[in-house]
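One protein chain omitted, others in place.
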Amino acid sequence: MQKIGVFVCWCGSNIAGTVDVEAVSEAMKSVPGVVYSANYQYMCSAAGQKLIADAIHEHHLDGIVVASCSPRMHENTFRKTAEAAGLNPYMVEIANIREQCSWIHKDKEEGTAKAIVLARTAVAKLLHNKPLQAGTSAVTKRALVIGGGIAGIQTALDVADAGYEVDIVEQRPTIGGRMAQLDKTFPTLDCSACILTPKMVEASQNEKINIISYAKVEKVDGFVGNFKATIRKKARFVDETKCTGCSLCMSKCPSKKGKDEFNMEMNNRPAIYIPFAQAIPNVAVIDPEQCLKLKTGKCGLCEKVCTAGAINYKQQDELIEREYGAIVVATGFKPIDPSPLNEYGYADNADVITSLELERLMNAAGPTKGTLLRPSDLQHPHEIVFIQCVGSRCDENTKRGKPYCSKICCMYTAKHAMLIRDKYPDTKVHVFYIDVRTPGKNFDEFYRRAVEQYGVDYIKGMVGKVAKEGDKLMVRGSDLINNQQVEIAADLVVLATAIEPDPTARSIGTMLTASMDTNDFFTEAHAKLRPVESPTAGIFLSGVAQGPKDVPETVAQASAAAAKVIGLLAKDHLVTNPCVAYSNELLCNGCSQCEKVCPYGAITYIEKEVRGPGVREVRRIAQVNPAVCQGCGACTVTCPSGAMDLKGFANKQIMAEVDAICL
Amino acid sequence: MARIKQRAIELLSDGTVMRVIGWEKGEGNCDWSPALFENAAEMENFVYGDYAGANLSKYCLKFNRQEGKTLVVLKPCDTLSFRQLLHEHRIDREKFYVIGAGCKGMKDEKGGLLKCSACKGKEFEVYDEIIDDEEAQKTTALMDRMAGVIELEKMTAQERFDFWRGELSRCIRCNACRNVCPACSCIKCVFDNPASGVQSKAPVTDFEENMFHIIRAYHVAGRCTDCGECSRVCPQNIPLHLLNRKFIKDMNELYGDYQAGVGENERTPLTSYTKEDAEPGIVYERGNA
Partner (left out) sequence: MSVSNPNWKPKIVAFCCNWCSYAGADLAGSGRMAYPADVKIIRVPCSCRVNPLFILRAFERGADGVIMCGCHPGDCHYTSGNYFARRRMTMLFSMLDYLGIERGRTRVEWVSAAEGAKFSKTMNEFVKTIYDLGENRKLGDLRCKK
């Protein structure tokens, strides 16, 4: 039988005013297991704690119940007291007789009776407590950043700055991401490349940063502090160490039918190409779908002209296995394809374009060298209609778009309108909008400048139809403020298309057991208080992968994620919460139900020889990784056999509490 | 029947399988029971036909870790249980040779089986080969399988209480329902485990007696294929399937149509959720109080 001590706190008159503390401590003396019971004015004071410590020594107590304020207040205090007195800190239970008793009851008799039940319940639970030890696990001091856009670059730079190694895995042949495709950035109108490319160079030159481009993460095992990733580096058929980026091969390549992804496929590129002039790494890549040599075996021109001898048609995919302590998801976004939204006529009319396509048309390195020409006839457009919220803020039931606001469109549309009016004052610009949302520093001023200074015509209302008539696009919409239908004969229509997570996000989320919402954005550990962490320990979120955001917000979140990564990597060991689930292998069916409800991916299954009374056989059994488990207990209820239990809140402990309350 | 027997003997003889799980005749004409056959000679006693009502999939658990393959003869509805056991990683597909046996509805000494009156169809969820005699095809369900549940739901709470008290009070805790159920297949049942916290020191507690059937139904909810074996084997004729079907009906209504043991999805309604799920109070807004 365990020896339990009960310590009833008066909390001055807070408890003693409505609870007869003497009667409670007296009543506890007759509860089975209790060998010592006392009461004192302030148990949390130094004198009160000494009283507890002395009793632990004197009466050789195995566990203590402190009947006092909420465990949320002083559980840790009394655990430390117990530990200092040589008792396991998890052999402490708190009976909350203040917040949940004395403070809410006025009748002293009633309060006393309830306090006795609460203390008795805590004793009943404590009789089933077991000493628990917090575990530790080592931390690999390297971070993996998935995605090499501005979010991934910023996180990597900050983590590297703190002295830790970072690998950036980027699926495209170059880092830079969406921001590299932008012409100017709001609200200051800096040229995007001018502020991004120095960061790209910085990342490539930082000796702590290792850029693995044209690659994807294929598999991730392990847990916080101890991840192991398998990365597939795709064959680019060009030796990265030899290629100088001279681009001679590009000019000689006879195949010119590849679509230029960087320019939103508005022009063609050779089969061997460097995505753009400032690409990092500045190394060519061969598109195996377009390369004549790889497809037919005939050609080999690039190999002949390459003075560096970098071309290697036999190059194979390479698998890299690396260990990481933390993983940052910075997988970014893509604009949706607006083709299914028939009313805008995107699929049928070359002159209906998306905003990102417009960025390329206005960029000096774009298909028109920065002169705004409409795609169909390369004529200068004189009347341009912008349509906002294309595929954003849609009724979920109609399945015609995204339910969320894409957040960046109001501002970039104002930017586009302003830039066009500035550069081509003869051009009329109309913007159809539902609301204009400008909650950001200097954002509303920016939008008002577009309206007041640049005379952009904002029309509140949606567009019902875009139809080609002659060489014009007839845009029919409603003007809700003037309560009339409007029709505009436009030369160019620009759709502010919704953005959605990169298509790779879902598979990466599954791989990392990081939860996602129904739109495939990664879910944060707490929407308000832990916005850059995934609920899965050791996984951090950077940029649009977590939700739509603009460049400054992305950079802020990227740095915040980096701070969290640095905080993790700075630790030599992680102390793990000992109140975690564990599976009794003699009872486990290996049925895989528990894994399905674990939000952290903490449960795996192994084949193991199980030995017990009359049992010796190989079985499939569940194993909980205590470093990953957060102790919610979802698995324990899913388990039909009761094999899965939770330390600190075990079935027996809770049952004992139930029994004691209902006694 | 002859074709199944012949084929099983072939597979035993050529070494494809090392044993056969099937049925053999009992003392009377109608009491066929599950049996194990390990060679051609033993196969003389193998039978298949009108009285092969028993669902053999649960017996696969016993042979999963044994040497060689085991042949198991499964009726269409039995294959759902087999699939569910696969979902739960309790058996390995490659350890079994499944003969899907055509079925035209099974009987016992009293006539057609209750479970067959709500036949779930003639599709085999899992099989290596199907042996289906032509006359043994396409019987259709004779009744809405939820009819019994709906009837109870229409009663007042007191009537329901009286109904169930009348039924459950006959329970003798023989555990036949548990032992036959392919979903109720824990290596050690919580009710048998003194360490579970559910069982008190005394061998039979009130809790066990009162709550056994609720907990049993709850533990198999989402995993029960509604094979109907529990009611078939109950010596006290307690309509236990009405408990399981209530869970099935509720889950279908609240969380979308679902049939355990069909398809590839291993998640049950109780290991999934949507953010828009109904609140528990909804059950108090339906039917009769």
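For this structure, a couple of remarks:
First chain written, first letter: the chains are A and B, and each begins at residue 1.
The rule is simple: contacts are C-beta pairs under 8 Å (C-beta built on N, C-alpha and C of every residue); 3 or more make two chains touch, one makes a residue touch a chain.
All values derive from a computational prediction rather than experimental measurement.
Within the set B:M1, B:M18, B:A176 or B:M211, the residue that contacts the chain not displayed is B:M211.
Considering B:C171, B:A195, B:V233 or B:V262, the position touching the chain not shown turns out to be B:C171 (whole complex). Remark: the omitted chain is touched by one listed residue; of B:A40, B:I130, B:A157 or B:C174 this is B:A157. The omitted chain makes contact with just one of the residues A:E99, A:E202 or A:E303: A:E99. Where subunit A meets the omitted chain, the residues involved are 70-72, 96, 98-101, 103-107, 110-111, 113-114, 117-118, 121, 515, 523, 525-526, 535, 579, 597, 599, 630-634, 636-638, 646, 649, 651, 654-655, 657-659, 661-663.
Seen from subunit B, the chain kept out of the figure touches residues 152-153, 157-165, 168-169, 171, 190, 198, 206-207, 209-211, 214-215, 217-218, 221, 243, 246-247, 250-251, 254-255, 269-271, 273-275, 277-284, 287, 289.
As a convention for this text, only the chains that are shown with their structure count from here on.
By the touch criterion stated above, subunit B contacts subunit A in their complex at residues 65, 87-90, 185-190, 193, 195-198, 219-220, 266-268, 270-272, 275.
Per the touch definition, subunit A reaches subunit B in the complex via residues 518, 586-593, 596-597, 605, 617-620, 638, 640-642, 650-652, 654-656.
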